[in-house]
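Just below is one structure, and these are the notes that go with it.
Removed: one protein chain of the complex. Kept in place: all other protein chains.
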Amino acid sequence: MRKFWCAFFVFWPIVAIIYSLISSLVPSLGWWFPGASVTELGQRIDNLFYLILYIVTTVFVGTQIAMGYVLWRASHSKDERAWFSHGSHSLEVIWSVVPSVILLFLALYQMDVWALFRVQAYFPKEAREAPVAEVTARQFEWRIRYPAPGKKLQLKPQPDDLYDVNDLHVPINRPVMIQLRSGDVQHSFFLPHLRVKQDAIPGQIIPIWFKAEKLGIFDLTCAELCGWGHYKMRAQLSAEREVEYEAYLKKLQADQNYDGHAIPSAVAKKDE
Amino acid sequence: MSARVWRLLVVVLAGAVAGCAEDASQMRFAQNADIAKPVHRKARAVVEKTLEEHFGTPLDSVAWLKLPVNYGKTEGKVKSVDGQSLVVDFNAETSDLESLKSPELNRSGLLFTSGANQGKSFLLADYDASEQSLETLTALESVPAEGDQFVVAGQNLRHGRKLYARHCQHCHGINGDGDGTTAKYLNPRPRDYRLGIFKFTSTNKDTKASRDDLKRILSQGIPGTYMPAFVPMLKENELTVLIEYVRWLAMRGELEVQLLKDLKNDYAADRVKKEAQESKASTSEIEKQIAKQLEEYVANPTEGLAAFIETVTGDMVLAWEGAETAGTVIMPPVPRVPDTAESRERGKALFVKTDGGKCINCHGPTGRGNGFQTEDFQKNDATGGFFEKRGLHDSWGEQIKPRDLTRGIYRGGRRPIDIYRRISQGIKGTPMPPVAATVKPEQIWDLVNYVLSVPFESASPKAAKTNSVAGQPSEHGNAN
Partner (left out) sequence: MSAAGIAHEHGHEQEHAHGAHGHHELSFFHKYVWSKDHKIIGMQFLFTTLLMLMVGGGLALGVRWQLAFPWTSMPLFGPLFASAGGQISPEFYTMLFTMHATVMIFLVIIPILAGAFGNFLIPLMIGADDMAFPTLNALSYWFMIPAIFSFGMSFYFGGAAAGWTSYPLLSELRVAAPGSGPAQTWWLLGVTLVGVSSMMGSVNYMTTIINMRAPGMTLFRMPLTIWAMFITAILQAFALPVLTAAGFMLLFDRLAFGGWLEGVHTVFFTPAGLVVNNAEPTVGGGQPLLWQHLFWFYSHPAVYIMLLPAMGMVSDMLACMCRKPIFGYKPMVYSMSAIAGLGFIVWGHHMFTSGMNPALGMTFMVSTVMIALPSAVKVFNWIGTIWGGRLQFNTVTLHCIAFVSMFIVGGLSGIFMAAVPVDIYIHDTYIIVAHFHYVVFGTTMFGVFGAIQFWFPKMFGRKMNETVGKWHFLLTYIGFNGAFFPMHMLGIAGFPRRYADPYIHPYLEHLLPLNQFITISAMIMGFAQFLLLGNFVISIFNGQKAGRNPWNANGLEWAAPSPPGHGNFDVPPVCYRGPYEYSNPNRADQDFWMQTDPTRSPKKPPEETAHGHS
């Protein structure tokens, strides 16, 4: 029975390691990141994740090996009595100082990515100066307001603003900033493929910036409980070429001014 | 010990798997209680039976067999007959072949349009795409010949129901009665489809909502309400089948209401009591008489139930199909009057004129939705009396508020043409009246221009006092 229990406590960490390895090495299972990050900042976040993962895995393996070893020794000891020891001062010093150095390094090493992501002074200038859209989260959808083509987004709605719902279009390869608001309760703007997440706080306008570097349609979801329909807030981010982006705004504009006569050049995809 | 543990585990796991299936005994239609209440219980049973015959149950819908409504079908013809199964050829041009792959095909319908089985319908069991062979659940009456035309129908409704159960049912209810479990927390309440009325349509005031109207609501949501935009959550074909299912529920509800109202005349719930008082006959005798009368009514082929159903469903189908014809869609005869200050002025003058558009009566002088009608007792057309509460009511008997135009939220859409249609044809099921008969199209455009400018008009110094912390006027921008 002693052997069984020793093996039991060693077996599970091994399963955990194997399972994690399979998850990370076989992306087709979908048990890892939803693809490589579409933004450069997101890739840096992933790198930080991996850095922590390596350190943590080392510690995990180390402690589990130590644990397995001491378990085996303690349960198979031939000595009549346990080793009488109240501890070791030098060991305590070692295992306090070494982790604290590593942890402090980890903390400090994260700072600049965080600053880039969140501190407005570090935002790319072109993004900061011309936010592309205002996203208002409400129960249970994302309402999006763009400025009319050629105009700047104003804090207050303008008569010629363009509106869409659940579909945020941005141009790729250029940093864009959006103004995040909430119409009712707290929501959270989550772009898993871009590693962007920011809560929408009622009464605040929070700027977020990102620079999509890949064409495509990416999921936009809500990550903060906002009521019974929390899960329903599915939307998408359409990252497209500058030309397509402008065409989209034009189409939106034409559709929004549709009076039954001026037939939009391209029929808006969500219309009739 | 261990044996017992394992046995229990197996029971738990088996329970887990068994619970996965949808439970037919739980997924069922409930009767429209408000309308059914004054109807005798035996007549109610007849209605229930009729509805089941014509529409089926949620898990087993059959409407495509009885009603001449196209809920989406796949056309094809017989190539050869191989014992029980038919080798067939689908018309790829007119059909959605993808829908044939859905597991919902099982128990869908197979309706012959030519040949020996013409006009007869059968339940489908299976379709093998590689062999192109169909198998039926119900035996074919006569052996079809090569070239016999048929349609496969019903899979849309079955697929639609699944989506409905997942996305809509908890608000709109199994019946489409707008009384799902979540409904009681919502303001405004979810739409009750059973009157067959949808508020925001492009069609004229006497016509039902078209498929396109329903699709627009599904994909754009209704701003300012809990109806979310279902794009991109649902794909194009999912929207299509969902719309078919919603139409199906609406028609079912309509038929139910019509039947109950009709039967109420002769078979009121209090009939037994009344007659017992008048004729001194025993209640059991009257009950027997009612049962007999009903039986005759159901059996009478020319003037009985069947005839009534035929008239009602015929009208209904005409109304629904009518909404799909181009003539019923409202298109302004003139283009939008340029959105100038003068036009808005004209619009405003019309807006506040009490003998013109009468907008002011409900929407108030500044468009805040606080006109005097909201303080008055209103007539209830259903009962002939007055509503208990002050203010406006809709056809569902719910108290409603006229839109506060200063908030810049337009439930039926913010395009000029949407507003035009609202003003011109009114909003169905609400006191918002159509004005097309009295107001010229140019004037309607003036009104549109004014209405669209209201949110910005109120951002004047006076309203700016109510600015929120973030320096935003509280009136708009929150949910538009």
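Things to note:
A and B are the chain letters, set down in written order, and residue numbers restart from 1 in every chain.
The criterion applied here is as follows: contacts are C-beta pairs under 8 Å (C-beta built on N, C-alpha and C of every residue); 3 or more make two chains touch, one makes a residue touch a chain.
Remember, it's a predicted structure, so these values are computed and weren't measured experimentally.
Among the chains on display, the ones the left-out chain touches in the entire complex are A, B. When the full complex is taken into account, the listed residue touching the unshown chain is B:Asn187, out of B:Ser130, B:Asn187 or B:Thr383.
Remark: the residues of chain A touching the chain excluded from display are 1-2, 5, 9, 12-13, 15-16, 19-20, 23, 30-34, 42, 44-45, 48-49, 52-53, 55-56, 59-60, 63-64, 66-67, 70-71, 73-75, 77, 79, 81-89, 91-92, 95-96, 99-100, 103-104, 106-108, 110-111, 113-115, 117-119, 139, 182-186, 188, 190, 192-193, 195-199, 201-204, 206, 219, 221-232, 234.
Mapped onto chain B, the interface with the missing chain covers residues 1-2, 5, 8-9, 12-13, 15-16, 18-23, 26-28, 30, 58, 165-167, 169-170, 174, 180-182, 184-188, 224-226, 233, 407, 466, 468-470, 472-475, 478-479.
In this text, only the chains that are shown with their structure count from here on.
Each chain gets a centre from the mean of its Cα atoms; for chain A and chain B, those two points are 40 Å apart.
Put simply, chain A touches chain B in their complex at residues 136, 138-141, 143, 145, 155-159, 163, 165-167, 181, 183-184, 203-205, 217, 228-229, 232-236, 255-262, 270-272. Contact residues on chain B toward chain A in their complex (touch as defined above): 167, 182, 185, 202, 212, 215-216, 219-221, 223, 226, 228-229, 231-233, 331-332, 334-336, 408, 414-417, 420, 445, 452-453, 455-456, 459, 468-473, 476-480.
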